[in-house]
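One chain of protein is taken out of this complex; the other chains stay put.
Up next is chain A:
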């Protein structure tokens, strides 16, 4: 065998400038960050996060976001990004051991603890990228015409800080245990813990539950910002302190026992402890008092505005929504006859805040004449639900009596509620608890549900298929009889010109 030898001149070494340890740590962090960004689990998690944001934000039910809830909704997605970053940061920190390059790297001028610092820093761009995604999600929500309320920067920080915490935890784990399976096992353990904690906490939003990175406590009814009682600021401090502590511990166990690292670790621990203690103190007494006041005497906190003959009272953050409510109330009232057509209504926003964010207790129906309850959620099923509440008050006189209706008055009530809508039959489906359009069913309401019999459903559906003006004229013409207590469904059908077999009413058996 012969070797081919070529005449070559050895190239002259390129000047590489002054060598600087700190700059090398930053350069290595940049190198590792680029690789981290290109790892498949991270790419998949980021793509999943973005997809989830787009899907969630485009849902019709999300057209009217409450921003003090929308900020919290940014926290779940980053959990999965964090777990992917944890896994990949762990593998990156173990790379030189697993690939047997540590023998070489150990004699370079960048010592292990500096390389560990670079791995820790490499997580920062991922946390920043998450922050961009979270900001985009929140900004998108805030830019929607139906958005109300205000978000919290501290709540928005939870997602990116979780990614930072998980990433640094992956690096620390690599320095404590060089096994290649430790990282994946930790990820699985975290997943199980998240699932376990979600099922066990039952939406609890006080106490030790705040030691978890993300405490979403999704409630059915959004609270005014002042009533949230979430220690979001302390929690952000806790997460930041914890992430720093984990990062500095990783540097420390890698040999970086400098005074600066030790002092910074003490500081980070103090921050984490301070945030950890302050966030678990429970709901402040003042917030509890405010929650009770908002539940029992909301008028003390509300702003009322007049639209036409009616008054609309809302918690201050919801006043932009008055126009939506007024538009619907006007449409319903425009179809009513008799005195109901011009009756001044009091539309009041109500909320049960005494039992915490995750409580979904129904509100008691109002007994005051002409008062209509509207909740703090809007959009989707809440629109026909409100329309039904308005119609109920117009037909029965107040909410309690509307909830007790069992006779033919349900027919004009439901027709008023649905007839003005763009797709009345679809609205009927949405406002019924079982999404049915035949048979008997419970009808959703902001307070107590109403009940439609199978016969009433038949009559209402038949009316919805007829011209609005024609039915409207009959409703107005026979308003007094149609809304008189005891009117039967059969009689209501007859008055409205519908010939169907309706059976007996609930009241009459």
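By our rule, a residue touches a chain if its C-beta (ideal position, glycine included) is under 8 Å from a C-beta of that chain, and two chains touch if they have at least 3 such contacts; residues count from 1.
The rule we apply is simple: contacts and distances are computed from a predicted model.
Name of the non-displayed chain as stated in its UniProt record, restricted to "Acyl-CoA dehydrogenase", "ABC transmembrane type-1 domain-containing protein", "ABC transporter ATP-binding protein" or "Hydrogenase 2 protein HybA": "ABC transporter ATP-binding protein".
Only one of the listed residues, A:51, A:101, A:292 or A:426, touches the absent chain: A:101. Among the residues A:50, A:110, A:142 or A:253, only A:110 touches the chain that is left out of the figure.
The chain not displayed touches chain A at residues 1-5, 8, 10-17, 19-21, 23-24, 26-28, 31, 95-96, 99-110, 115.
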